[in-house]
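Removed from the display is one protein chain of the complex; every other protein chain stays in position.
Let's look at chain A:
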């Protein structure tokens, strides 16, 4: 993927460096760590969301089914729907 290639390129470019205080390496490492944290936490967040949240309302059909009723079938469509 592109993101992987970006980081791989960056690391390769930094292997050959003449700077004594290698700040850029530290920065790239930090960026990579931050990006990893981002991806990981988004994945966990979505997993938690699927597991625990977001069942939502029941549809009208299902709520009618709760009390044992059924919605009427109207072959022509309901009057107020286009």
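Simple rule for what comes next: a contact is a pair of C-beta atoms (placed from the backbone, for glycine too) under 8 Å apart; a residue touches a chain by one contact, two chains touch by 3 or more; residues count from 1.
The definition used in the following text is that contacts and distances are computed from a predicted model.
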| item | value |
| --- | --- |
| Missing subunit (named according to UniProt) among the choices "Phosphoglycerate mutase", "beta-aspartyl-peptidase", "Trafficking protein particle complex subunit 2-like protein" or "ATP synthase mitochondrial F1 complex assembly factor 2" | "ATP synthase mitochondrial F1 complex assembly factor 2" |
| Residues belonging to chain A that touch the chain removed from view | 1-3, 6, 13, 18, 24, 26-27, 30-31, 33-35, 37-38, 41-42, 44-46, 48-49, 51-57, 59-60, 80-82 |
